[in-house]
Structure formats: structure tokens, C-alpha cells
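The complex appears here minus one protein chain, its other protein chains still in place.
Our next item is chain A:
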Amino acid sequence: MKVLFIEDDAIETMKLQRTVAKFQIKYEITEAKNGEEALDYLRSDAKLPDIILLDLNMPKMNGIEFLRILKADEVLKFLPTIILTTSENRADLLECYKIGIAGYVIKPLKYEDYEEKLRKVFQYWEVVELVKA
């Protein structure tokens, strides 16, 4: 499974890579540091990812802005996008669901809890039928 991971924080990226490395199934993780970078990648010739993991608070184009552009795109709007954020702001959550997301995961404080949550997310998407381009 090919995953586009959009996150500006280096340690967060380390957390994800470390977590995914422990999984038995191998995943192809593509990193993007912000929305623009992610869009550049999605509009390039590269193969589209199966799912997107998206952080909300990022410099330049933030997560919600990116999501709007994504969901307005005739092709890209089919990409399931899961929000991975520290924000417990209900307004953010509602806005994301309104625009269209496949899930909203709040990053827990403890790393082991994070690992657990991420394992479940990946397991879920493992069994779900994906929109193959």
C-alpha cells in the first residue's frame, strides 16, 4: 500500500516511520512537508497514493486548505484522506468531515498509544477496498 504522509514536524515523521517499520507488512511512505509539496507530488507523474495521512497545523498551506483543494479536484477527490492531528478543536473536526475525510485521528500523548492507534488505522485500510487508479 502506498501512503502519502503530509507532516511538517521531523519528529512526527520519525514516529510514523518507526511505527510503520515495526509492522509486518511493508508500506511505501512518501513524505511531504506541507500542502504545496503534497500537491506538487500528486500532480506529478508519480503514481497516486492509496491513502493520505494529513496533519492539520502546518506552515504555508495548512491541512484544511490542502484538503479543500484536494476535494475540489475531479481525480484527487477520490483519495481517502485520514487526518492525523493534535488538534481537539471540534470546529476543525466538523470542517474536515464537511469537506470530506475518511477519518480523524487525534495523536495521543504517549508514543506507545500512538503506535497502537496507527496500527489499527493501517490494519483497517489493509482490509478496505481501495480506489485504484
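Criterion: a residue touches a chain if its C-beta (ideal position, glycine included) is under 8 Å from a C-beta of that chain, and two chains touch if they have at least 3 such contacts; residues count from 1.
FYI, contacts and distances are computed from a predicted model.
Participant: Not counting the visible chains, the remaining one has a UniProt entry; which protein name from "Phosphate transport system permease protein PstA", "histidine kinase", "Multisubunit potassium/proton antiporter, PhaG subunit" or "Ubiquinol-cytochrome c reductase iron-sulfur subunit" does it give?
Facilitator: "histidine kinase"
Participant: Could you tell me which of A:9, A:28 or A:126 touches the chain that is not displayed?
Facilitator: Selected residue, touching the omitted chain: A:9.
Participant: For review purposes, identify every residue of chain A that touches the missing chain, sorted by number.
Facilitator: 9, 11-12, 14-15, 18, 57, 85-89, 92, 107-112, 114
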